[in-house]
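Below is a structure I'd like to ask you about.
The complex is shown incomplete by one protein chain, all other protein chains being positioned as in the whole.
Residue numbering begins at 1 within each chain, and the chains themselves are lettered A and B in the order written.
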Amino acid sequence: MEIPYTVTARPDTGLWNAKIGIWLFLASEVMLFGGLFSAYIFLRLDAEPGYWPHGLLNVPVGTFNTAILIASSVTVVLAWAALKMRQFARYKIYMGITILCGVIFLVVKLGYEWPQKYVHFGAYIKSSALEKYEPLLGNKHLLAEGLPPRVEITGHLHNHEALHDPKIKEYEIALDPVYTDPTNPKMDRPHFLYVPPTEKIGVVQKADVERATMFLPTHNTYFATYFTITGLHGLHVLAGVLVFTYFWLPVGSKLYRENPEHLANRVEVAGLFWHFVDLVWIFVFPLFYLL
Amino acid sequence: MNNPPDISPAQHETEQYAHDVSKHVRGYLIVGGTLIFCTALTVFLSYVNFGSQKANVSVAMLLAAFKAGLVAYIFMHLSAEKKLIYRVLLFTGIFVFALFWLTYLAWYDPISH
Partner (left out) sequence: MDASSSVSTQHHHDAHSPAHGSGAAGDHHELPFWRKYIISTDHKVIGIQYGISGLIFLFFGFCLMMLMRWQLAFPGQRLPIVGKMIENVLGPGAMANGVMTPEFYNSLGAMHGTIMIFLGIVPVAFAAFGNFVVPLQIGAPDMTFPKINMASYQAFFVGGLIMLLSFFVPGGAAKGGWTSYTPLSDIADKGPTYHLIFNGQTLWLIAFILLITSSLLGAVNFIATIIQLRAKGMTWMRLPFFVWAQFVTAFLLLLAFPPLESAIVMQLMDRVAGTSFFLPSGLVVNGAAVSISGGGSPLLWQHLFWFLGHPEVYVLILPGMGIVAEILANNTRKPLWGYKSLVLSVLVLGFLSFIVWAHHMWLTGMGTAVSAFFQTTTMIISIPSVIILSAFFISLWGGSIRFTVPMLFATAFLPMFGIGGLTGIPLAFNTADLYLHDTYYVIAHFHYIVAPGTIFALFGGIYYWFPKATGRKMSDFWGKVHFWPSLICMNAIFLPMFLQGMLGMHRRWYDGGQGWNLAAEKVWGLSGFHWNTPISIAAWVMGLAQIPFIINFFWSIRHGEKVDDNPWEATTLEWTAPSPPPHGNFVAAPVVYRGPYEYSLPGRAKDYTMQTEPVQPNERKAPEPTMSLGH
């Protein structure tokens, strides 16, 4: 006996096997990302005032990546429709664009956004020393506005050797714009455009610092969550790109000649996965970049 | 929006069938455009002060839910899916909600807050 319903639907359920398979898989994926997002909620609710940072990510780049992912979601559904209409040349084009979009997304993420974070520096000031750095932090102004305090000074680290050399007693930081003019109301909330650190150097005594690292997962729970969720999401994008490439190569053409409906089904299933990856990003983007 | 039928019923109906799918193609493009527009809107609204952080989060999450709904409903063909898949997703939805709500509830304690 052969396994039935691999291509055609079972009459009483109306589904072919892979369709039910992928939806079950996606259900478990919902729970996987659900676990991570509930960790996000839990940790964010638990964070002390000022310890969940805002505006540290590059919003235009994030918006661009969102648009790229949405575009690829459109092209993959078009590729499937082309297969359904038995237009193989069109399918190849749309699928090619989808793969390209996926690759662009990954390159922007791993080649630009993440490395940009690795060179950014932040020093959490001890609560006893916050007063001392008031000229850089402007917390009295924030208090008057009813906004959470600033507890961290960020920018580019000028004296890198300070990270490892215990003899150096201070960090010299090329300050991010907000610390050059902390009481300006325009600086109260993050801006859309990313502005690199200024020329102005702020000196922070190591003795006053609670914790200072580059923007790595170790820096705070915000970056820990950011790197974990976007990393896992990136792995999903990579998996999608690999599957699409497999169907785009001669393997796909061969299957198309044998049974075009089977290829259409497989592309539909892979497409469902891809849409889900897009759907996750739709939540990741505002949660990490905007809020 | 309905799905095209899964299998072209017969050779002579292929033309009609292809026509049906091509109608959907325009719909997919419109949805894609809407999604990009909504993304821009989300970014814009996040810089508008709605009075409190909670309000801003709510606005952004509502928009995200709308976008996710469009993706699921149109691109993932949930507008015309089989009952069985709705059932699976219904239970998944309940459990993921339980996970969110109950971890939140565990954080909230009427005695200490």
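Annotations for the structure displayed:
As a convention for this text, a contact is a pair of C-beta atoms (placed from the backbone, for glycine too) under 8 Å apart; a residue touches a chain by one contact, two chains touch by 3 or more.
Worth saying up front: this structure is predicted, and the values here are computed from it rather than measured.
Contact with the chain that does not appear here is found for just one residue of A:R150, A:H219, A:H233 or A:R266, A:H219. Interface note for the absent chain: among A:I93, A:L130 or A:L232, the touching residue is A:L232.
Considering the full assembly, A:A39 is the residue among A:A39, A:I93 or A:V108 that touches the omitted chain. Chain B residues in contact with the hidden partner, per the touch definition given at the top, are 84, 91-92, 95, 98-99, 102-103, 105-112. Contact between chain A and the absent chain runs through residues 1-5, 10, 13, 15, 17-18, 20-21, 24-25, 27-29, 31-36, 38-39, 42-43, 46-48, 51, 211, 213, 216-221, 224-225, 227-228, 232.
Everything below uses one rule, namely that only the chains that are shown with their structure count from here on.
Between the CA-based centres of chain A and chain B the separation comes to 19 Å, rounded to the whole angstrom.
On the side of chain A, the complex with chain B involves touching residues 8-9, 13-16, 19-20, 23-24, 27, 30-31, 34-35, 37-38, 41-42, 45-46, 59, 63, 66-67, 70-71, 73-74, 77-78, 81, 84-86, 189, 191-192, 261, 271-272, 275-276, 278-279, 282-283, 285-287, 290-291. By the touch rule above, chain B contacts chain A in their complex via residues 4, 6-7, 14, 17-18, 21-22, 24-25, 28-29, 31-32, 35-36, 39-40, 42-43, 46-47, 49, 53, 56-57, 60-61, 63-64, 67-68, 71-72, 75-76, 82, 84-85, 88-89, 91-93, 95-96, 99-100, 103-104, 107.
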